[in-house]
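One protein chain omitted, others in place.
Entry: subunit A
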Amino acid sequence: MVSLTRREGDYPFVNQNAIQEQLKSCEAPLRGFETLVYLVCASMQRNGAYDEFEFTADDEQSLLDTLILSQWEDRAWKGQLSFDVTSCETKILGGKNLTAQLNEEWNSYFLKEFERKAFQPSGGIIKPSYLENNIEDIFFCVARGEMEKSVFFPITEAPQDGILIIVNINPVEYGHIFLVPYCNYQRTQCIARAIQLITNTASEVNNSSFRMFYDYFSAMNADRTYFQASYFANPLPVELLPTIPIFGTSTDEIYIQEVSDYPLNTLVFTSKNLKKLADIMGEICWTLQHLNTVFNLLISDCGTKMYLFPQVHLPVTGRHLHTWECGGYFVYSRSSDFSDVCELEITQRLASVSLDTKGFQSLKKRCLGITDKLA
């Protein structure tokens, strides 16, 4: 078996007593769990010169990409998804390409239901019962490997920590999956640590259609860290807009930009050094969580580009936007809503959750400070 290095001591959450307790109480959910395992290779830096400056899509389907797509298509073919999302009509609104989708079978409570089903109420650990009852939904597990190349093990015991790839049967687009980080020896899922392997996964998929999402709406989410991903062959509307640079370094080439002319104030972080980018975003997300900020993260371009969408707090009756909505893609479950929707309506919706100028300046300053410290 391949040995995996532990990465303790980096973050303040690790508590040795808690580990002992956990091991004793057998809360480690994936202990003894057998699944397909994909081990990511040791180096995270995206080498191949200027891969991301592409005229066209990447040259060939990667192994991880093939695994995800084949498993998803398999579930689709077997009828295990709630609906065929590709049969849903979409339309483009206005010059910014804001997109609306009509799906009368869309379940807007699905994510809450998933969280309730999958996570222990007390903390961010996956329920063993979830694993037992939903074994069909679990594709495979991604974990860190120590070897030069990424490898794939058909069936073996799940590693001590990694990411479970689970099908989302209520997809927003083709290939919609959950990526749930887990750790057998640590109670809380730390966002900063999760982002490292998540970014690594994006890079390994190596498909510019593959987009990853993270929603943070409240303190409860900090305990239930999970990501989502889906394939959008066209970029999300926000990705097509011009940006204003506000930061750049000469060494690790971390760039921060602000999206211009978009109703939702948005920051973009890009870098060729994925490890550094993940470090910085991890720290920023952790900080924002502790400041009780509502935000979303969109990871695109094979892990080299990250959009940060901060949102205002809403009254109890309000609903925060999911990441794909922040990006300009909205799903409507009522035919009349879909027919009536126009660019102005979506623009207003985005603007209604956006930070105001003062709040956004303050956030920018904080992000710049963190980036500068770590870059």
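Quick note on the criterion: a residue touches a chain if its C-beta (ideal position, glycine included) is under 8 Å from a C-beta of that chain, and two chains touch if they have at least 3 such contacts; residues count from 1.
Throughout what follows, contacts and distances are computed from a predicted model.
Think of the chain that is not pictured: of "WD repeat-containing protein WRAP73-like", "Small ribosomal subunit protein uS7m", "Protein TWIN LOV 1" or "Centromere protein T", UniProt labels it "Protein TWIN LOV 1". Considering the whole complex, the residue from A:Ile135, A:Met220, A:Ile244 or A:Ala351 that touches the absent chain is A:Ile244. Only one residue in the set A:Ala233, A:Leu291 or A:Ala351 touches the chain that does not appear here, and it is A:Ala233. Contact between subunit A and the unshown chain involves residues 50, 52-61, 63, 65-74, 77, 84, 86-94, 97, 151-152, 154, 173-175, 209, 231-234, 240, 242-250, 253, 255, 260-261, 270, 341-344, 361, 365, 368-369, 372-373.
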